[in-house]
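For this depiction, one protein chain was excluded, whereas all remaining protein chains were kept in their positions.
After this line comes chain A, so read on.
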Amino acid sequence: MALNPEPADAPVAPLACGRDPALLWDRAAEGVPLDAHERACPHCRAAHADARGLDAVVHRMAGQRIEPPDAVLDRVMSAVATELRPHELLALPSPHGPARVSTAAAAAVLRRAVDGMGGLRARSCRIDQQGVPGADPHAVDVRITVTARFGVDLASVTARVRRLVIAAGEQVLGLPVRRVDIDVVDLFGDDEA
């Protein structure tokens, strides 16, 4: 019968002197010098020598430059393009019969408009086209979160973003915007350009 001499996740056995060899190894890897006990103890010295002995080759391996070929991400993005969530669509007013745009594409248009305002970036952008009885069936509600550069006048941000989102919705997407909720969720500095 085969015995497993090394249970997968057994605790690390202490050295004969009682010290924890994993801790000793970590300290050796960090370059911490041996303490008085470790200098005198043959068990600790042997473990320390093992730890240091692997150092050089492990460093060389860690320093190897390994870059994935571009083809991998190209293939991934082709597959992603075929998996875009086509069921999330917005109906567009159109004299030529039903027209639709993907919600993700419409959100990208609104985010891009906000990104172009200077000092602001759109983060989340949710577009909801829930028909309300008696109202324009194409009208949308937009919830958008933005981050602002330090120093941007926050008092005016909400009004400016609201105007822009309404204009972009109507002019670029052709969708009447009924309601815009705006949250400034974060600030960024110039160093994060």
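Remarks
Just so it is clear, a residue touches a chain if its C-beta (ideal position, glycine included) is under 8 Å from a C-beta of that chain, and two chains touch if they have at least 3 such contacts; residues count from 1.
The rule we apply is simple: contacts and distances are computed from a predicted model.
For the omitted chain of this complex, the UniProt record lists the protein as "RNA polymerase sigma factor", which is one of "Beta sliding clamp", "RNA polymerase sigma factor", "PTS system mannose-specific IID component" or "tRNA N6-adenosine threonylcarbamoyltransferase".
Here one chain is not drawn; of A:Leu73, A:Ala99 or A:Val132, the residue touching it is A:Leu73. Within the complete assembly, A:Ala168 is the residue of A:Leu90, A:Ala168 or A:Ile182 that touches the hidden chain.
Listed residues A:Val58, A:Ala99 or A:Leu154: the one in touch with the omitted chain is A:Val58.
Although one chain is not drawn, its touching partners on chain A can still be listed: residues 6, 8-12, 21-22, 25, 50-51, 53-54, 56-58, 60-62, 64, 66-69, 72-73, 75-77, 79-81, 83-85, 88, 102-104, 107-109, 111-113, 115-118, 121-126, 145, 147, 164, 167-168, 170-172, 174, 186, 188, 192-193.
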